[in-house]
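All protein chains but one are shown in place.
A and B label the chains in the order they appear, each numbered from 1.
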Amino acid sequence: MMIPVLFGITLITFFVMHLTPGSPVDGLMMSPEVDAGAILRLRETYGLDRPLHIQYFSWLSRVATLNFGSSFRDGRKVTLKIAERLPATILLNVVYLFLIFALAIPIGIISAVKHNKAIDKILAVCVFAGYSVPAFVVALILMMYFGVELGWLPVSGMVSINYEFLPFWSKVADIASHLVLPAVSTAIGGLAFLSRYLRSSMLEVIKQDYIKAARARGIPEKSLVLVHTLRNAFIPMITVFGLLLPALIGGSVVFETIFSWPGMGRLAYEAIMARDYPVVMGIGVVMAVLTLIGNFLADIGYAAADPRIRYE
Amino acid sequence: MSKYCMSSGYILEAEKVSAEYFSSEKDIPALRGVDISLREGECIGIAGESGSGKSTLALTLLQLIDEDEGRISGGNIVFHEKASGEKINISSINKSRLRKVRGKEISLITQDPYTSFNPVIKLYRHFREAYRVHNKVFKERDLKDKVSELLDSVNLRPAEKILNSYPHQFSGGMLQRASMALALLNGPRILIADEPTSSLDVTIQKKVMETLKDLRCRYNLSIIFISHDLNLISEIADRIYILYAGKTVESGPASEIFKNPRHPYTEALLKSLPKLGARGSIISIPGRAPQPGAVKEGCSFAPRCSYADKKCFKKEPPPVLSGERAWACFKRQ
Partner (left out) sequence: MNNLLKNKMVLSGLLIVFFFIFISILGPHIYRHSPVEQNISHRLQAPSARYIMGTDDLGRDVLARVIAGSRISLSVGFVSVGIALLIGVPLGLIAGFYGKGADRVIMRIVDIMLCFPTIFLILMVIAFLGPSIYNVMIVIGLTSWPGLTRYVRAETLSVRRREYIQAAEIMGIKKARILFIHILPNTIAPVIISAALGVGSAILAESILSFLGLGVQPPHPSWGNILTLGKEYISHNTWWLLVFPGTAILMTVVAFNLIGEGLRDVLDPRQRKER
């Protein structure tokens, strides 16, 4: 599964680049930001005169050794550029994942336990609003209200200008305050999706006979929900985690751009806008690999959580 | 058939029990005023086709009908507690007292053992969890001894290996015996067995029935044995209740019912039993069991009954009592 997917993704990335009318170089010549040396380098690295499939395979073999070439804009190694942006993206996404799981679990439990009661219906409306609302607009409005109007939170970047001179704990607080808006606005969609999924998954499990059987043994409702139902309902959530990743990584392009977050997503946007092909393609591959790693971890987690899979 | 240790004291009495399930249009009655009684050490059999309400009865006795799916709409279920001699009305006690009855006084085993265990939890945790609910303080050692003894009595060995396995690693027969052991963990006095063998192969059925009989004697259990199979019921039950469309149509001592059925439905059921070595075709009951909720006026069996006349379609027959027996039919007064 993993190898063909990776293969397919590099293929798409490669051919999308060649979709450009004319060769990538023609487009570049018109861009004032690119110097003649870079164009020469590009011709060299990509062997643009050779047939497409040969170009692809020679590119692929370089990719296999993590050699994506150098950026057109500043001539720095693509791997290096990505590596210095990756930590910020990972930080944001870890916070995001923590946030949505920490909130989705109680929301999912409450709405499943209070199925069809008032609180479930209220939560259902909130969840519906959550995945219908355009998160990037919410991000802008939060930015204007909390950042500009109230001036409570920083609206762009990851650190303040005076970051270098702050003591350790103030540094942490500084990054944390920069994290709030991006993390909250990214979380809306994922939170809605996840809590809805957990709710229906729990309702599915609650109907199972083994819950009734446990009730017949006198097991109190609290442990029925927390031990039996939640644990079983959580198993499909692990797969969902795998599904969530592409959206997460794609979303980081939008939200990092809005909040000028110095991560890989913003690098992708900048590179796309500047037609910095080596960087774009490098990021494409890294995103694909990250997604695949996520899926792989989800598979392992699935097997760990469900003994029926493990023993097959 | 009452060769087992029997005393005449009642342990459970249910009267006029009714229950219905919700559906989008109207509520569908599943039980329409059923009376049953169970004596100490006795085994009663509840027989009926699917849709007769027999499984609903099992759930109702433990108040296990989901709030979302239906409700228990009437009747009293009285359990006689041994230690205090107190009568507990199961249908009106609060949830925490109800939990003390479930599993501790009355246990349930269901048709498909695979659905009565949580698939992601090992067997030992099932036992431990159930034990902890009813014994706040306990020693792990005592629990282990008790579980081993129970597993031994249902012929599951070695205990250590059994307890360390997940439910799906067992065969159906083994798991059903494990579920019996689990049901008996807290020393209940009543065991409700709802079609305990119908998901199993015939050869394994036999073993499970043997185990059940054995447990009954060893632990002096009172058993409510629910099945669609009168042959199985005849193996174990002292008295029988025949359910049809949510009502008891006939009840009485097993031997007498088998010898001399009174209600036409019972008669037809017995005729339809395949007998070992008998020649000739099996006689089936014409028509189909009514859909729950589709019951009209009069005797619910009338549409399929060869004796029925106008009266049967108009009025509901009242029960005729005769000694320990009772039946509800105009034609057999």
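The rule is simple: a contact is a pair of C-beta atoms (placed from the backbone, for glycine too) under 8 Å apart; a residue touches a chain by one contact, two chains touch by 3 or more.
All of these numbers come straight from a predicted model, not from anything done at the bench.
Colleague: One chain isn't displayed here. Which of the visible ones does it touch?
Modeller: A
Colleague: Who touches the missing chain here, A:G108, A:P154 or A:G251?
Modeller: A:G251
Colleague: Check each of A:L91, A:L140, A:V180 or A:A303 against the chain that is not shown and name the one that touches it.
Modeller: A:L140
Colleague: Based on the whole complex, identify which of A:S160, A:S177, A:S200 or A:S223 touches the chain you can't see.
Modeller: Answering carefully, the residue with contact to the hidden chain is A:S200.
Colleague: So which bits of subunit A touch the chain we can't see?
Modeller: 1, 4-5, 8-9, 12-13, 16-17, 19-20, 27, 128-129, 131-134, 136-138, 140-141, 143-144, 147-149, 155, 200, 203, 243, 246-247, 249-251, 253-254, 257-258, 268-269, 272-273, 275, 280, 283-284, 287-288, 291-292, 295
Note that in this section only the chains that are shown with their structure count from here on.
Colleague: Quick check: in the complex, which residue numbers of subunit A touch subunit B?
Modeller: The touching residues are 115-116, 207-210, 212-221, 223, 227-228, 231-232, 235, 305-308, 311.
Colleague: If we count contacts the way the header does, which residues on subunit B are in touch with subunit A in the complex?
Modeller: Listed in rising order, the residues of subunit B that touch subunit A are 59, 62, 64, 66, 68, 95, 99-104, 107-108, 110, 112, 115-121, 129-130, 133-134, 166, 168-169, 179, 182-183, 186.
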